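Removed: one protein chain of the complex. Kept in place: all other protein chains.
Chain nomenclature is as follows: A, B and C, assigned in order of appearance, with residue numbering initiated at 1 for each chain independently.
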Amino acid sequence: MATQAAFMHGSKAETETFWGTVWSWLTTVDHKRIGILYGTSAFIFFLVGGIEALIMRLQLARPDNTLVGPERFNELFTMHGTTMIFLAVMPLSAAFFNYMIPLMIGARDVAFPRLNALSYWIFLSGALFLNSSWLFGMAPDGGWFGYANLTTTQFSPRHTIDFWMLGLQILGLSSMLAGFNFLVTIINMRAPGMTLMRMPVFVWMSFVTQFLIVLAFPAITVALILLMFDRFFGTLFYEPAAGGDPLLWQHLFWIFGHPEVYILILPAMGIVSEVLPTFARKPLFGAPVVIYSGIMIGFFGFGVWSHHMFSVGMGPVADAAFSISTMLIAVPTGVKILNWIGTLWGGSIRFKAPLYFSLGFIAMFTMGGLSGVMHASPPVDLQQTDSYFVVAHFHYVLFGGSIFGLFSGIYYWWPKITGKMLDDTLGRWHFWTMLIGFNMTFFPMHYLGLIGMPRRIYTYAPDLGWNHWNLISTIGSFLIGVSLLFFIVNVFRTRRSGAVAGNDPWDARTLEWSIPSPPPVYNFARIPQVHDRDDFWLQKYGDGHGGAPRPKPAPVTAAEIAAIHMPDTSFWPLLLALALAVMVSGLMISMVQVVIGGLLTLWLMYKFAMELHRPAAGHGH
Amino acid sequence: MADHHAVASAPHGGGGGHATVRTYINVAIALAIITAVEVATLYIPGIPSTVLVLSLLAMSAIKFFLVVGFFMHLKYDHPVMRALFVGPLIIAIAIILAVMALFSAFVLLPRVVL
Amino acid sequence: MVDHASAVAHAHDPNIGTTGLDNRKVGMWAFLGSDCMFFGSLIGTYLAYKGKSISGPLPHQVFDIPLTSYSAALLLASSLTMVLALAALQESRVKKAAGWLFVTAMLGLHFVLNQVYEFTTFALHHGLKLSTSLFGSTFFVLTGFHGAHVTGGVIWLLILVMLALRGKIDARDYTKVEIAGLYWHFVDIVWIAIFTVIYLIP
Partner (left out) sequence: MTTPRPTPPRLRRRFDWSLACLLGAVLLLACSCSAVGWNWDTPMTTVIPKSDFGMLIHDIFMLISWWTLGIFLAVETVLVWVCWRYRDRAGAPIPKQIHGHTTLEVGWTIAFAVILLVFAIPTIRVIFKTQEAPAATALRVDVLGHQWWWEFRYPQFKITTANELHLPKGQTATFLLNAPDVIHSFWMPQLGGKRDVVPRRVNHLTLTPQVAGEYPGQCAEYCGVSHANMRFRVYVHEPADFEKWVKQQQAPPVESPDPLAQQGKTIFSSSACVGCHTISGISAGHIGPDLTHFASRTRFAGALIDTTPDNVAKWIENPDHMKPGALMPNLGMTPEQSKAITAYLLSLK
């Protein structure tokens, strides 16, 4: 166990040299640093996925275009979808889970810090593995939900699908490990007095998300394992000739797939639920209801998967059942929307960049949700499925929802994470250009879908009336690109000359703002005692019903700080992740490598487990 | 989910105190008997298949919950643990049933002809 | 609700949270919940494809119920020895605990060997392989993944035995052994389900 001195050493002396810094990041188990690692990697992959999108948009800018051929285009939309969902939005949310959950529940770290590092390194190795396929000219080309039996060896003999199938399994492992970690953290590490109902809503939505992750990913893992056995070991799961049914894949995938989309949106909803109260200077309207509807969404999320399969011919009964369950989900979501508006109502709203993005979220997500409800009616969906109307739907929820929400979080917590304020004017330019570009890009897609443009086509005939709006959409997508340049510029300018933030730049409400920015390694010198969801606000202003502000807690003594134990750094997570990658990639190269990698993994797991065999417990007794 | 902050009895959270070796032995015996009965029913001729299936399911369910309840202490353990396990279990079973329904609805997959 | 004192009391043990529960145990239960979905999906697949094979052999032609019942009994017995090991450890009788853990591991190993035998007879005598039919694919993958879980458990248990004999485990490590036990029992209940749903139900 590192004492105060030890990790002062860890963060000072070591990091003076360049390699010291590198090493300290490679071996860190600090949830804040891991959060930053997640965030930066995710943003880079967001740019990658975005550039893939821009190339697609260029190809679709005019009919019979020949910028890229069909093979390349199929790779582009497959990798774009996979990248954005698994390598951009999920890890970006994970960045906030990592950095914020412990701060918001008043903990010093997550439950299993080394496991947390392991999750990140596995994520990174999986992401790099997946993208390395570009180098071999074998980028996955089966679509982001890779429907069998197109993905079986007979129809996809090259390694393209192998990269996708193995990459997703690695990423799934990472997400699930992180999921367990945060579940335990939230259940077990809350500061004294923080009952579940006093938990900040962002933590609540993350909590639901973790349940969705650990319960949904097993389904896709199985689906992928079956595919893997079909491709490598000659099983017949997706083999029509042997009685196998390609629809099995679709069911298993969407049993995962629909919860997945809520995995993508709930964290953003949590962020919005933190930002609105802060900038309206009012508690979240009907917070318990917002929380319960979050739980509802998560629960119903497991009972609607076949709404992605209305056209496969499940029969009227199944169609009807899944249609109703799908529509039900609109209720809790709608409740959230109106409660957010209720939060603004009667507030005194300060229009700072984070708020703009949250408002953008409400405005745009509503749009996407409503088009979702149109899909929920099977007859209507028969016209819309696999058309650009669906593409419009899910970009309004994924970009208009998740991305706007996550950017809101970035602007909101940036000062806490870096200690410096992002420039607000640039932030607003970023927002407005992104909002305009976003609507220019995706609103026309509703229209294109309704006049019959199918998705996943690399080209189209000039006489179908699609040309005009496809061009506008392409222009819009580049405007989005420009908006992101504003953000990138803002980041670098802030690094050089950003206003210093201080503990509580937004006059906010929750615990993380009660500590310095950036927070010390141990987060809280003294674990706080919590009395309310907006505990910090009450400390400052009282309950607003005449209740006086609570007396400031006594200043922390040096002795207290010296007594804090923080976990040591560890390099086993990094090595373990590498060994795992060796094993998995072996499946495409040679069984020998698989065995070696496997044994290596086992051995490292042992070392990993034994590193802390009988930790502080021992010291105590 | 309700809120639980009871400080666990055993310092290391191992709420094992309640079940004694006696109980374990009894449970084991019960499990052995049920398994025997299960297998036996197979060899009894002329049980209508629905009865057979239902009784088999019932028996295995009992075994399942005996192990979970006593050997895994869930009967005595903190409600959080129960929620963490039983919740997913229910979802899993529901999904299995739904998938079965969806698949037996497939009229066109040929039945075995041998 | 935890009062400040008790939180401080636990502050020195990173494994005990403010609820007084042990992180590792909560984590293990969360994992088992998730594993329910894993086996749920596999069992669902098996049942969805039940009777859809277009070529034999069929389940009732290959299953060896007596052998499988014996295997089931082995796992049940191993669950008992597992809790006995825990009970012994709680009374800090480490050697005894190690003994029971070893017995548990051996029972598990026996189960795995039975499965190896079963698989080989299926392959050699009945010509049922992964690639023979939907039945072959679904059966081997489902029971195979259960077998893999058992194997993992055996390794885990043997490591614990080794540590115990080296005196590296005592009553203070109760939770370490307990979560291994939870995992082991889970493998057992999965088999209870598989045994009934796949082997017994015609």
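Worth pointing out:
Just so we're on the same page, contacts are C-beta pairs under 8 Å (C-beta built on N, C-alpha and C of every residue); 3 or more make two chains touch, one makes a residue touch a chain.
Not measured: the values here are computed from a predicted model.
Screening A:Ile44, A:Met197 or A:Ile341 against the full complex identifies A:Ile341 as the residue touching the chain left out. When you scan A:Met197, A:Val331, A:Val556 or A:Ile589 for touch with the missing chain, the hit is A:Val331. Note on the undisplayed chain: of the listed residues A:Ser93, A:Ser125 or A:Asn149, the one touching it is A:Asn149. Considering A:Leu76, A:Leu171 or A:Ile362, the position touching the chain not shown turns out to be A:Ile362 (whole complex). Residue A:Ser387 is the one among A:Ser387, A:Gln539, A:Ser585 or A:Thr601 that touches the chain not shown.
Among the residues A:Val29, A:Ala139, A:Val214 or A:Ala280, only A:Ala280 touches the chain that is left out of the figure. Although one chain is not displayed, its contacts with chain A can still be listed: residues 69-71, 74, 143, 147, 149-150, 155, 240, 243-247, 280-283, 285-289, 311-313, 315-316, 319-320, 323-324, 327-328, 330-331, 334-335, 337-339, 341-342, 344-352, 359, 362-363, 366-367, 370-371, 373-374, 376-387, 424, 428-429, 432, 435-436, 439-440, 443, 447, 450-460, 463-466, 468-469, 472, 505-507, 541, 543-546.
As a working rule, only the chains that are shown with their structure count from here on.
Counted by C-beta pairs in contact, the busier of A-B and A-C is A-C. Centre-to-centre separation between chain B and chain C, using Cα means, comes to 14 Å. The centroid of the Cα atoms in chain A and the matching centroid in chain B are 35 Å apart. Centroids built from CA atoms put chain C at 32 Å from chain A. Contact with two or more other chains is made by residues 3, 5, 12, 80, 84, 88, 91, 95, 99, 102-103, 109-110 of chain B. For chain C, the set of residues that touch two or more other chains comprises 1-2, 6, 15, 18-19, 21, 26, 30, 33-34, 37, 40-41, 45, 48-49, 52-55, 172.
Considering their complex, residues 1-4, 6-7, 11-15, 17-19, 21, 23, 26-27, 30-31, 33-35, 37-38, 40-42, 45, 48-49, 52-55, 130-131, 133-134, 136-138, 140-141, 145, 155, 159, 163, 168, 172-173 of chain C touch chain A. For chain B in complex with chain C, the touching residues are 3-8, 10-14, 16, 19-21, 24-25, 27-28, 31-32, 35, 38-39, 42, 49, 52-53, 56-57, 59-60, 63-64, 67-68, 70-72, 78, 80-81, 84-85, 87-89, 91-93, 95-96, 99-100, 102-103, 109-112, 114. By the touch criterion stated above, chain A contacts chain C in their complex at residues 111-112, 176, 179-181, 183-184, 187-193, 195, 214-219, 221-223, 225-226, 229, 233-237, 242-245, 248, 252, 255, 527, 529, 565, 567, 602, 606, 613-621.
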